[in-house]
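Presented below is the structure to which this report refers.
Removed: one protein chain of the complex. Kept in place: all other protein chains.
So that you can tell them apart, the chains are marked A, B and C in the order they are listed, and the count of residues begins at 1 in each.
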Amino acid sequence: MTKTRLEAFSDGVIAIIITIMVLELRPPHGSDWAAIKPIVLPFLSYALSFLLVAIYWGNHHHLLHTVSHVNSRIIWANTHLLFWLSLIPFATNWAGENHFGTVSVAVYAGLQAMCGIAYYILLRMIVASQSLRPGLQETLEKQTRRGTTSLIIYLVAIPSAFIHPAISAGLFVLVAIIWLIPDRNIEKALKE
Amino acid sequence: MTKTRLEAFSDGVIAIIITIMVLELRPPHGSDWAAIKPIVLPFLSYALSFLLVAIYWGNHHHLLHTVSHVNSRIIWANTHLLFWLSLIPFATNWAGENHFGTVSVAVYAGLQAMCGIAYYILLRMIVASQSLRPGLQETLEKQTRRGTTSLIIYLVAIPSAFIHPAISAGLFVLVAIIWLIPDRNIEKALKE
Amino acid sequence: MTKTRLEAFSDGVIAIIITIMVLELRPPHGSDWAAIKPIVLPFLSYALSFLLVAIYWGNHHHLLHTVSHVNSRIIWANTHLLFWLSLIPFATNWAGENHFGTVSVAVYAGLQAMCGIAYYILLRMIVASQSLRPGLQETLEKQTRRGTTSLIIYLVAIPSAFIHPAISAGLFVLVAIIWLIPDRNIEKALKE
Partner (left out) sequence: MTKTRLEAFSDGVIAIIITIMVLELRPPHGSDWAAIKPIVLPFLSYALSFLLVAIYWGNHHHLLHTVSHVNSRIIWANTHLLFWLSLIPFATNWAGENHFGTVSVAVYAGLQAMCGIAYYILLRMIVASQSLRPGLQETLEKQTRRGTTSLIIYLVAIPSAFIHPAISAGLFVLVAIIWLIPDRNIEKALKE
C-alpha cells in the first residue's frame, strides 16, 4: 500500500518534470527556416534532459521493485531525490537560453551530480532497510557500479565547463550512453 | 506490475501534454468581441492537437492492452514515443502564434510524422516481444493499417505546407477522421 | 481494467487543470498592501473555477462509479468533456485579468455551458451502454436534475453579462451552492 503510493507520487512528479520542460521551449517569432536557428541549442538541451530524466525514471522503477516495504527514511530519501530532479527544468532552461554558457553548464553538471548523490543515498537507505526481495541484490550492485561511474563523470564535467562547455556536453551524452547499453542481467533478475 | 507502472507513467505524461497546451492560449488583452479574433487560430490548433493527442492516448491504451509482459526494449520505445509527443505543445504553440505560417505548419507535420514512426516502432517491439495476449492480433493489424495511412498523410503534409498551409491543416483533420471512425472489431476483440 | 485507466487519465487531466490555473495568478510587483488590490479579482475567479472544477471531479467520480464497463463511445464522450474542462484555466485567466469584463464573463458562462452539455452527453452514453451497476440509477437521476438546472443558469448567465457581469458572477456562485448542498441519497446509494 504505502509502497504503491510512493511509486505513484514519484511517477507523478517525474512525469511532470519531464513534460513541463517543454514549456520553456519558446516558439520562434518568425516562421521561416532562419527562425529555427535560435532554438537548436534549447532543443538539444531539452532532448538531453528528457533522456537523463527518463533514465532516472527507469532506474527508480527497478530500484523500488527490489524493496518489499518502505519506511520513513526511504520516503525522505526519495523526496530528497525528487527535489534535485525537480530543478532539472530550471538548469536545462538556463543552459539552453544561454547557449551552453560556462557557468550554466557547470551548474547543470553540479545539479546532475546532486541527483546522483541523492539517488545513491536512496539506494543505501533501501539496502539498510533489509527488506529486499530475494534475487534482486544484483540490480542494486549494477546500479551502484553505473551510478558511481556517472557521478564521477558529472564531477569531472563541472571544471570541464571552464575549459570548454562542449567537453561537459560530451560527458553528459557519455552518461546517457552508459545507461542505455542493455543489461540482460537486470532483466533476468526482474523476470525471476 | 511493471506494465501497470509503465501505463501509469505514460498516462501521466500524456495527461500533462494534453493539458499544458492550454497555458499557451494567451487571453486577449481586451474584453470585446474584436479581442477574440487573434485567438481563433491558436484555439483551432489547440483543439486539433488535443484531438490528435487524445487519439494517441486511446491507441496507446489499446496497444498496451495486447501485451502481457513488458521488457526493456518496450520501455525505451515507449519513452521514445513520449519524447516526440511531448514536443506537440511546442509545435502547436508555434503554428498557432504564427497563424499557420508555412514553416511552422511543415514542422508540425514533421513532428506528427515522427510521433507516428515512434508509435510504429513501439508496436513492432511489442509484436517482437512475443508476449501478446491471445485474440488481440487483430488490434495490432488495424492499428498498423491506420497508422501507416496516417504516416503517409503526414509526410504528404510536409511539402503541402509550402503550397498552402491550409492543405496541410486539411490533411491533419483527415487523419483525425480516420481514427474517429468507429471500429466495432477492436471493441469486440477487447470484450473477449 | 479499461475503466481504471479511464479514471486514472481523467483524474490526471482534472488534477492538472485545477492546479495549473495558479500559474496564471501573477504575484504583485510590490510587497505592500496596495500591491494586493490588482490580484483580488484574479484570486476570486481562481477560487470560483477551482470550486467548479472540483465539483466536476466529484460528479465524474460518482458517475463512473455507476458503470461497470466502458465502451468507445463513453471514452470519446469523456475526452470531449475533458476538452471543454481544459479550457477553464484560459477563460478564468481572461476574466480575472480583464476584471470581469463583459465579453470575458460571457465567454466564461458559455464555456461552463459547454462543459455542462459535454457532461450530459457522457451521462447519456453511460445510460445507453446498459452496463449500469444496480442501485445507482438514482445517482444518475440526481445528476441529471441538478445538471439541467446548472446548464439553464449558465445559459442565462451569458446574456446577463451584457447587463452587468456581477449578475453572471452571482449565477456562477449559485451553481456552486446547488452542487454543494449535501445529498444523503447519493451517499446512501454509494454505500450499498
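Just so we're on the same page, a contact is a pair of C-beta atoms (placed from the backbone, for glycine too) under 8 Å apart; a residue touches a chain by one contact, two chains touch by 3 or more.
Here the structure is a predicted model, which means the values were calculated and not measured.
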- Query: Since one chain is left out of the picture, which of the remaining chains does it touch in the full complex?
  - Reply: A, C
- Task: Consider the whole complex, including the chain that is not shown, and state which of A:V103, A:A128 or A:I163 touches that chain.
- Result: A:V103
- Item | Touch list for subunit C against the chain that is not drawn | 7-8, 11-12, 14-16, 18-20, 22-23, 25, 27-28, 30-33, 35-36, 47, 50-51, 54, 57-58, 61, 65, 180, 182, 186-187, 190
- Item | Footprint left on subunit A by the chain that the document does not show | 1-2, 5, 8-9, 12-13, 16-17, 20, 23, 71-73, 75-76, 79, 82-83, 86-87, 89-90, 93-94, 97-98, 101-104, 107
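Rule of thumb we're sticking to: only the chains that are shown with their structure count from here on.
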- Message: Hop distance check: subunit A to subunit C, minimum number of steps through touching chains?
- Response: 2
- Message: Tell me the rotation angle, 0 to 180 degrees, that brings the C-alpha atoms of subunit B onto subunit C, to the nearest 5.
- Response: 90
- Call it same or different for subunit A and subunit B: same when shared residue numbers make up over half of all numbers used at their interface. different
- Message: Suppose each chain is reduced to the average of its Cα coordinates; what separation in Å results between subunit A and subunit C?
- Response: 37
- Task: Return the residues of subunit A touching two or more other chains; collapse runs of consecutive numbers into ranges.
- Result: none
